[in-house]
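Written out below as structure tokens is the structure these notes cover.
Just one protein chain is left out here, and the rest sit where they should.
Coming up: chain A.
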Amino acid sequence: MPVRVLITTGDFNLADEIETLRASDKRIGAVCSFIGTVRDRNDGQNVSSMELEHYPGMTEKSIEAMIDEAMKRFDIFGARVVHRVGLLQPLDQVVMVAVTSSHRGESFKACEFLMDYLKTQAPFWKKEQTAEGARWVDARVTDDAALARWGIQAGNA
């Protein structure tokens, strides 16, 4: 089975990731992907850089379990999640989720499901550098609400 989860300090290339995910599978008729990037503003302050910490081992394990759940819930062929850690700047890519299926509907749903799940259950923490110093980013209740739409109670924030 191909590696479905990558945690890396380096950048990633969407086209390469999708090519690997499709891997000449002629059943695939839809590929849906999402990329999250670093903004230069958050909660009313300018952000000059961001440090991402994670829990090695649990991160990979928890995202693997999320992909297993997505495979059960949706009619998809495969999924790939890449998440960066370490020091990032505005404009940098942070996260990528890509999903393949026969038709678009299942890919769209699975991609959103995986992002909602990851936001509240994968052990990553962001620390932003602003003009007033460094601050840890607060979890959002809206992210818990997003996951609740899928029938999963998060209680993270």
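By our rule, contacts are C-beta pairs under 8 Å (C-beta built on N, C-alpha and C of every residue); 3 or more make two chains touch, one makes a residue touch a chain; residues count from 1.
Here is the rule we use: contacts and distances are computed from a predicted model.
Asks: Assign the chain not included in the display its UniProt protein name, restricting the answer to "Lauroyl acyltransferase", "TldD/PmbA family protein", "Molybdopterin synthase sulfur carrier subunit" or "Putative spermidine/putrescine transport system permease protein".
Replies: Missing chain, UniProt protein name: "Molybdopterin synthase sulfur carrier subunit".
Asks: Just to verify: which one of A:Cys32, A:Val47 or A:Val94 makes contact with the chain not shown?
Replies: A:Val94
Asks: So which of A:Gly29, A:Gly57 or A:Gly105 would be touching the chain we can't see?
Replies: Selected residue, touching the omitted chain: A:Gly57.
Asks: Sort through A:Ile28, A:Met71 or A:Ala139 and give me the one touching the missing partner chain.
Replies: Residue touching the absent chain, from the options given: A:Ala139.
Asks: Please output the residues of chain A touching the missing chain, sorted low to high.
Replies: These residues touch the chain not displayed: 36, 52-55, 57-58, 61-62, 83, 94-95, 115, 118-127, 136-139, 143, 156-157.
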